[in-house]
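This report concerns only the one structure given below.
For this view, one protein chain was removed and the others were kept in their places.
Chain naming follows the written order as A, B and C, and within any one chain the residues start at number 1.
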Amino acid sequence: MNGISSGFGAWNPIAWTLLFAGIFAVAALVRSLGRADAKRGSEQSKVFLSGNDEPSDAAGLHVRGDHLYWGLVEGLAGYYRRVQAMHTGVITDYVAWFVGVLGLVFVILVLVR
Amino acid sequence: MNVGNVPFVVAALLVVLGLYTFLFKRNLIKLVIGISLIETGVNLFLVALGYRTAGIAPIYTLAPAGRMVLPTPQALTLTSIVIGLATTALLLSFAVFVYRHYGTLDAGKIKELQG
Amino acid sequence: MNSGMSIIVRTVTRFVYGLVIIFGFYVIMHGHLTPGGGFQGGAVVASGFALLLVAFGAAGVKGRLNAHWLQTLEEVGALAFLALGLLGIGTAFFYNLLANGGGLFGAAAGSGPNTGVLNSGGTLPLMNWAVGLKVMTGIGSVVIVMLVAGREKEAE
Partner (left out) sequence: MNALTVHAPVLLVAVPLLGAFATPLVGRFGRSARNVFVGSVILFTGALAGLMAAHVFGLGEPLVYVLGGADGFGVPLPSGMQVPVRILFEVDAMSAFMALITALVALAGTWYSFSYWRERSGGDLYHSLLLLLTAGIFGMELTGDMFNFFVFLEVTSIAACGLIGFRVWLKHSQEAGFKVMALYTLSGILVLLAVGLLYGEHGGLNIAYLASRVGGSLVDRIALGLLLTGLAMKAGAVPLHMWAPDAYGEAPAPTSAVLVANSQASLYGLFRILFTLYGATVSVGALGWILIAFALLTIAVGVTMALVQRDIKRLIAYSAVSQIGYMLLGVGVGLAVSVARPEFGRTAMHGGIFHMLNDAACIGLLFLASGAVIRASGTRDLNKMGGLAHRMGWTTGFFLIGALALAGVPPLNGFASKFLIYESSFRLSPILAVIAILASIMLLAVFVKVFQAAFLGPASREVGEASTGMLVPMAVLAVTVVILGLFPGFFIDRIVAPAASALWSGRDLYIRAILGG
């Protein structure tokens, strides 16, 4: 009833959720078998930053939006240069794209019966 | 060329002229004029579509004898003119506000939203 | 510079604007018989408003044309149009309940070329009036807003 089948593969979210609940239960079980002698409030519960002290300037620690995926964006720099050049922000360019696509669609529709 | 085709040629010319204006002019007001030109071309096309040679207006009040032109395209044209009025008014008021904010009507300079 | 145009224009406007508005009402009224109707007639009336505004300036018509009231009337016109559509909902939306009923606008119109009966058309003339009201007030308030808003900014 709640599963779907593509005729090729199948997907049942309830079964999947149950499976994950089971995996979670096992993980919780393993965790509960861990050390019981950990002390809260001592050095053991502090953040471990390569042995350095936790900086007092907490706001400076936040990784800002632009810093994420810097490497990926840098790696795709050539692609992004072209694609961002496409979004000029000038309305007449947008219309030019429209007219171009219109022409292309015409050509395809007229050539292919 | 059949003289009956002249309105269609003119309509096509108007559309092409409007597209040219839209593509190659940079002033926002001129762009609005370009849109209006395309609109007029399409309206002319619709009216010409309904015309029958030597037809009379499709009104029964005191109608003389004779073939009538098709009323439907005229109704379509009227609707399209009304819509055109609204869109042109809206576009022009946007142009006014853009001019107030940016101090220019040059489409090439109004591109803070990009990328 | 709100004082309007020259005395010639203003005098001619005094003569003409009434005629323009009456012609607009005529076009609305005969919408179901002759070319025209609510939109066209309303636009003609609104052009009368525009004439007043251009001739006398925004200050000159202050108190006579009030954008606030025009906008209220515009909504009333639109609501009246929809109400007329809902009138026929017993059969179908936009069903012409009054046509050929003998009452208001209920006279039967002849088929084929005829001289036209003003009292025919059922809900159509009423819809023309509703649309006419909406268009004349709508375009009128657009004209006023554009003119007045423009002047305010210049004065700053």
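Heads up, the rule we're going with is that a contact is a pair of C-beta atoms (placed from the backbone, for glycine too) under 8 Å apart; a residue touches a chain by one contact, two chains touch by 3 or more.
Keep in mind it's a predicted model, so treat the numbers as computed, not measured.
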Which displayed chains the hidden chain touches across the whole complex: A, B, C
Touching the absent chain when the full complex is considered, from A:A25, A:L49, A:A85 or A:L102: A:L102
Contact footprint on chain B, counting only the chain that is left out: 15, 22, 28, 31-32, 35, 38-39, 42, 45-46, 49, 72-73, 76, 79-80, 83, 86-87, 90-91, 94-95, 97-98, 101-102, 110, 112-113, 115
Residues from chain A at the interface with the omitted partner, ascending: 1-4, 6-9, 11-14, 16-17, 58-59, 61-66, 68-69, 72-73, 76, 79-80, 83-84, 86-87, 91, 94-95, 97-98, 101-102, 105-106, 108-110, 112-113
Residues of chain C (touch criterion as defined above) contacting the omitted chain: 71-72, 75-76, 78-79, 82, 85-86, 88-89, 91-96
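In this text, only the chains that are shown with their structure count from here on.
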Between chain B and chain C, centroid-to-centroid distance (C-alpha), Å: 24
Intercentroid distance (Cα basis), chain B paired with chain A, Å: 46
Distance between chain centroids, defined by C-alpha means - chain A, chain C (Å): 57
Interface hub residues of chain C, defined as touching at least two other chains: none
Complex contacts: residues of chain B adjacent to chain C: 57, 59-65, 78, 82, 89, 93, 96, 100
Touching residues on chain B, where the partner in the complex is chain A: 19, 22-26, 31, 107-108, 110-115
Residues of chain A that touch chain B when the two form their complex: 84, 87-92, 95-96, 99
